[in-house]
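This report concerns only the one structure given below.
For this depiction, one protein chain was excluded, whereas all remaining protein chains were kept in their positions.
Let's turn to chain A:
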Amino acid sequence: MTRFVLGRIGFCTLIAVLLAFFTIPLLWLVTAPFTSDPSYEVKVPDFTWDNFQAVVEHPYALPSLYNSLVLSVGTAVLVVLLAALAAYALSRVRLPGRDALLYALLLLSSIITGTAAMVPLFQLAVELNLIDSHLGLILILTGGLLPAAIFMLKDFMDSTPKSYEESARVFGASPLQIVRHVVVPLVRPGLATIGVWALANVWGNFLMPYLLLSDVEKQPAAVITYTLYTEGGQANLSMLSTFGLLYSIPVVLMYLFVSKKYGFRFHGGIKR
């Protein structure tokens, strides 16, 4: 009995420590913006709006959030569109060496990370005149996310029975009609998953925009965060915490929305 109680106490303590480890930074994130002079510790806030005032007055802070939105939405739309078409084709058309191609894509894209490819990508962007352009960055980010997106979506496509499409074909539907009327509605949870995944990925991406966008007016929030220092070279905690909170809210909202609508099912397909 004592052993059991001691065991329970030990277990609960472990859980509590683990929880604290993850919760305290979050607590800091929600309290610090409302504190007049934030430090690294979690304090009871005095509910000032001065920090928000400072962020609003910062010349690049709010525009950078807009830039982040443009980049991530642009990339997500492109990734979903291209990945859906590619995954559908790869799932339905028998090509010699199809699986080898897919695995090679996935392998290469996961081994050759952004860090490893940053020099050639930078040179490529310079040659194509895509430096300092949102479009160029969107294209490069899309390229980086596509292999994994195609791979995940192909799984969704594979799990939808072919008879739905064949049925539509016999009724005379064209390939594009089949995709619009039948395939897209069936794999909608998959498309939503890929979209959210791409959006979150770009929203948090620091390296690529840092490399490819030198114009501070075009830089997204992830890069602007890096510039929030006081004149003395110290991290500006009141700005950082406030901006950090604003930066994380859209992602949390999006997660809640998608989770409610699609339940984040990763198994796709149809209930039968």
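Criterion: contacts are C-beta pairs under 8 Å (C-beta built on N, C-alpha and C of every residue); 3 or more make two chains touch, one makes a residue touch a chain; residues count from 1.
Definition applied: contacts and distances are computed from a predicted model.
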* Structure fact -> Complex minus one chain; that chain's UniProt name from "Sarcosine oxidase subunit delta", "Xanthine dehydrogenase family protein subunit M", "ABC transporter ATP-binding protein" or "Molybdopterin-dependent oxidoreductase" is "ABC transporter ATP-binding protein"
* Option touching the unshown chain, where A:Ala168, A:Met208 or A:Leu240 are the choices -> A:Ala168
* Structure fact -> The one of A:Gly10, A:Pro25 or A:Pro185 in touch with the missing chain is A:Pro185
* **Residue ranges of chain A at the interface with the undisplayed chain** => 161, 163-164, 166-174, 177, 181-182, 185-186, 270-272
